[in-house]
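Yeah, one chain of the complex is gone here, protein chain that is, but the others are all in their spots.
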Amino acid sequence: MQWVRKHLLGLEELSAEEINFILDRADSFKEICTRPNKKVPALSGRTIINMFFENSTRTNLSFQLAARRLSADVLLFSKAGTSVAKGETMIDTAQNIEAMGVDVMVLRHGASGAPWKLARCVSCAVVNAGDGQHEHPTQALLDLYTIREVCGGIAGLTVGIVGDIAHSRVARSNIWGLTKLGARVMLIGPTTLIPRDIERMGVSGVEVCHDMDRAVRECRVLNMLRIQFERQGERPFPSIREYIQMFGLTRERLAKGREDLVVMHPGPVNRGVEISPEVADGPQSVILRQVANGLAVRMAVLQLVAGVE
Amino acid sequence: MQWVRKHLLGLEELSAEEINFILDRADSFKEICTRPNKKVPALSGRTIINMFFENSTRTNLSFQLAARRLSADVLLFSKAGTSVAKGETMIDTAQNIEAMGVDVMVLRHGASGAPWKLARCVSCAVVNAGDGQHEHPTQALLDLYTIREVCGGIAGLTVGIVGDIAHSRVARSNIWGLTKLGARVMLIGPTTLIPRDIERMGVSGVEVCHDMDRAVRECRVLNMLRIQFERQGERPFPSIREYIQMFGLTRERLAKGREDLVVMHPGPVNRGVEISPEVADGPQSVILRQVANGLAVRMAVLQLVAGVE
Partner (left out) sequence: MQWVRKHLLGLEELSAEEINFILDRADSFKEICTRPNKKVPALSGRTIINMFFENSTRTNLSFQLAARRLSADVLLFSKAGTSVAKGETMIDTAQNIEAMGVDVMVLRHGASGAPWKLARCVSCAVVNAGDGQHEHPTQALLDLYTIREVCGGIAGLTVGIVGDIAHSRVARSNIWGLTKLGARVMLIGPTTLIPRDIERMGVSGVEVCHDMDRAVRECRVLNMLRIQFERQGERPFPSIREYIQMFGLTRERLAKGREDLVVMHPGPVNRGVEISPEVADGPQSVILRQVANGLAVRMAVLQLVAGVE
């Protein structure tokens, strides 16, 4: 296969072959990330800009570091204190930045679909670093990479995603990626947090489950989503205490599950809410490995969209 | 000619020969900016700091990128959350930063004259990236560069500057640069936004015009200034609607002008106010080319003041 896409916008539009191509490419960067000198000249003289219209620590740092390790120059743009405050639109800002000679724009934006809109208006490459409640493709790619690495493959596995599926771009991108690669996806959470028509959305291999105890017995992997308190104006569940009791991944609950159950979390973790501290730091958790793999995956993505071999 | 100035503070103090010297130097960087690998080792091991005491997106990014393309190390300093908040003066801050071994300071400041004050207190080079309502020399240089590139020269052209001339550092630097290079400058706007004594300020070749329709017929280039709503506490014109009707550059008005009229704007654009969207994005607009040329011009300026050949 040859990589022909200009952008990386979402996993919905990628084929299984393309997803595997990225994961394979990430393998070679993973090896580089273990050396003392982690820098390669791949994107020397190229310019990558992180355009973050939403706050972020780790995704922003991860993309920065991935770009630097490829020897690209990195510019940072975030919303606060810029001409966006002066009323300039995202597209105007982006076209101006592009005119300076930028090769790749990494966009995080609160509006679903923003990266597609951007990609239509600029001629450089666009990478989606999270758009609204829609997609977060590099997060899902690093999740897939980690599952493949830990479990030896993805096809045939049962992977559970637990929490606020309805509002989660991480869940959405994972559902696309996992099903394309042949996993069975179990969505676990209260009915209020799972989109009603998910099983009818045309993706085969997805089922809904409201019983967390069954999930820990049946799943090979559990991806614990973060409860986003900042978004819970409407309070879709009665209380945190009740949520923890029903869906929290505690040591007790984990002990009743498969012995080889792998625990994932996209971070930042609410310790003691969706996951207890002992589980987050325990032997079945691969949370920090996900972060490490994010570097390799993002290096692969940036190199591919930059079109430099 | 040989470049002898240590700083780039304003166009008022530059000779026509010096301005042309910078524009010629920018030519060679423009070529570099079209390559896939846009990096040259000119300022390798040198340190440039952007000291921005006013918010800015594009000027800050443009200087950052220009410095990186010259292989300099770039430090960023902005006012928010620094010891300026602890009451330290700009000069104290600058002298401390200089002591760390900085080669060039790029200063944006809300007070007119700040870069001159800074240049007297430090021994490194100072570049003015906009001071109050006074000068914005690199913006004017990139405007001149773009006019020269598009029109084949500057002497003898009629160049209109439209809008709030009285409070615009872009206008002021353009007036100096254009007249020095032999252009005729037409200042267009309501009487409240044009300094009363402009025609008496000793610069020959400047005239005032309150008739935008005449301006589009006579000018070869129109530089549309941004209406700075954030500064309009006093409201120098009755209403936005009336301003647009009298001075806005709409498609209809443009159609009555010279066929080869070139439309410029220093950005960020208020679409639908000083300029309509179709004109900003239309074939006569060179707005994005100005941005691209800004890189080449700033690379030339940084290299010249850094004194490295």
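Going by the order they are written in, the chains are A and B; count residues from 1 in each one.
By our rule, a contact is a pair of C-beta atoms (placed from the backbone, for glycine too) under 8 Å apart; a residue touches a chain by one contact, two chains touch by 3 or more.
On a predicted model such as this, the values are computed, not experimentally measured, just so you know.
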**Message:** Using the document's definition of touch, tell me which of A:N37, A:S123 or A:S239 contacts the absent chain.
**Reply:** A:N37
**Item:** Hidden partner chain, touching residue among B:I32, B:L61, B:I97 or B:I227
**Value:** B:I97
**Item:** Identified contact with the non-displayed chain, of B:H7, B:R46 or B:H109
**Value:** B:R46
**Request:** Give the residue, chosen from B:L75, B:A111, B:C209 or B:L288, that touches the chain omitted from the document.
**Result:** B:L75
**Message:** Just checking the interface: what residues of chain B touch the absent partner chain?
**Reply:** 44-47, 49, 73, 75, 77, 81-89, 92-93, 95-101, 308
**Chain not shown, touching residues in chain A** = 33, 35-39, 55-58, 61-62, 64-65, 68-69, 78, 80, 229-230, 267-271, 288-289, 291-292, 294-295
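The rule we apply is simple: only the chains that are shown with their structure count from here on.
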**Complete:** chain A and chain B have mean C-alpha positions lying a whole-number Å distance apart equal to 41
